[in-house]
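The block underneath contains the structure these notes are about, expressed in structure tokens.
A single protein chain has been omitted; all remaining protein chains appear in their positions.
Per-chain residue numbering starts at 1, and chain names A, B and C are given in the order in which the chains are listed.
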Amino acid sequence: MTPESNPILIGSQRVRVELIDRPIDRRPLSDFIRDPDTGAQAWFEGVTRRMTGSQQTDRLEYEAFTPMATRQLQELAAQAMDAFSLTAVAITHRLGVVPIGEASILIGCSAAHRKGPLAALPWLMDQIKADVAIWKREHFAGGQSQWVHPQ
Amino acid sequence: MTPESNPILIGSQRVRVELIDRPIDRRPLSDFIRDPDTGAQAWFEGVTRRMTGSQQTDRLEYEAFTPMATRQLQELAAQAMDAFSLTAVAITHRLGVVPIGEASILIGCSAAHRKGPLAALPWLMDQIKADVAIWKREHFAGGQSQWVHPQ
Amino acid sequence: MNCQVLLFAAARDLANSERIDVEVPPPVTAAAVLDGLGRQVPRLLPLLPACRLAVDQAFVPADFPVSAGSELALIPPVSGG
Partner (left out) sequence: MNCQVLLFAAARDLANSERIDVEVPPPVTAAAVLDGLGRQVPRLLPLLPACRLAVDQAFVPADFPVSAGSELALIPPVSGG
């Protein structure tokens, strides 16, 4: 299942959220958060990792309850805008197969000063990993696979 | 004064530092920190901001004591590698005139997990702003200019 | 009350279905819906304690009263990012 949603912009809030089933292109996010009155941009990119300890991953596969995940990401982005005095936030999560070395999520945010965006990224990632309706299936090099259920 | 140094890679440490007098290209930093056994990349970009309160900036101009600044950035990057369990760190600082909306500094770091790179960025920026031998001259829209001396 | 519940990821695989109809006796709370799912598809039982119920795309507490016509979704432990 690889649902897809176009980027959703929330009114006057500079928030852009999308779930896509193709490689993530940094450009539209960068264009969105860029602003001559900001002095800082911070970015986080989550990537499919090959080795975890001695275990080799072949690929990850992501699935979402797309309307719920989109709404949750919008709410988290809007909360981050307020809590960290951001100018703009863009979040793109990829669904479907994500090969080794490719990005599953890209978050960019901008603000006048550096502290807000740098603090927003870990907060957003913690919230996303705890609550957003997206699931990852890990396919191992040996051919087995399993849904990842963090503790 | 727009000295320039080629990127300096430190032995087996995956650290890349450069001071350049042209626009910063993200690609070589991205290529440097990319690694199939990392799962997270975090980036910080400092940009020339137009407005500070009601005061309008025309451009910033950076100058460095290049050999000292390069050495300091290398040491900070190496410390961040250890302190935050990073796989790679790349730091590029631009010197000379940096127009509105263009980057004066770009830092990228990668690691197996997200917490290290996300914690390394604010630490590196705090250290750089406190100690690294680089100075910024602010040219205002009105024509005046001054060296920026943070409190 | 008849409740249709959307299933995802591990829950969908266990039930071998993207949605399940569950008959839930009143009072129809979120907890009662989860209980009904376990009765109807026992293979879900090991996973259910780690799951949350989303009503109209928002997480709800165990005692949340579920109305007819709400969209219900069983949310296994998430792992996005």
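Criterion: a contact is a pair of C-beta atoms (placed from the backbone, for glycine too) under 8 Å apart; a residue touches a chain by one contact, two chains touch by 3 or more.
Given the structure is predicted, the values throughout are model-derived calculations rather than measurements.
**Student:** Can you list the shown chains that the hidden chain touches?
**Tutor:** B
**Student:** Just the residue numbers, please: which parts of chain B touch the chain that's not shown?
**Tutor:** 46, 62-65, 67-69, 71-72, 93, 104-105, 125, 128-137, 147-150
Here is the rule we use: only the chains that are shown with their structure count from here on.
**Student:** Going by the average position of its CA atoms, which chain sits the greatest distance from chain C?
**Tutor:** Relative to chain C, the chain whose C-alpha centre sits farthest away is B.
**Student:** Relative to the centroid of every protein C-alpha atom displayed, which chain's own C-alpha centroid is closest?
**Tutor:** Taking the mean of all protein C-alpha atoms as reference, the closest chain is A.
**Student:** Suppose each chain is reduced to the average of its Cα coordinates; what separation in Å results between chain A and chain C?
**Tutor:** 26
**Student:** Nearest whole angstrom, what separates the Cα centre of chain B from the Cα centre of chain C?
**Tutor:** The computed centroid separation for chain B versus chain C comes out at 49 Å.
**Student:** Which residues belonging to chain B are in contact with no fewer than two other chains?
**Tutor:** 114
**Student:** Which parts of chain C, given as residue numbers and ranges, touch two or more other chains?
**Tutor:** Correct list: 81.
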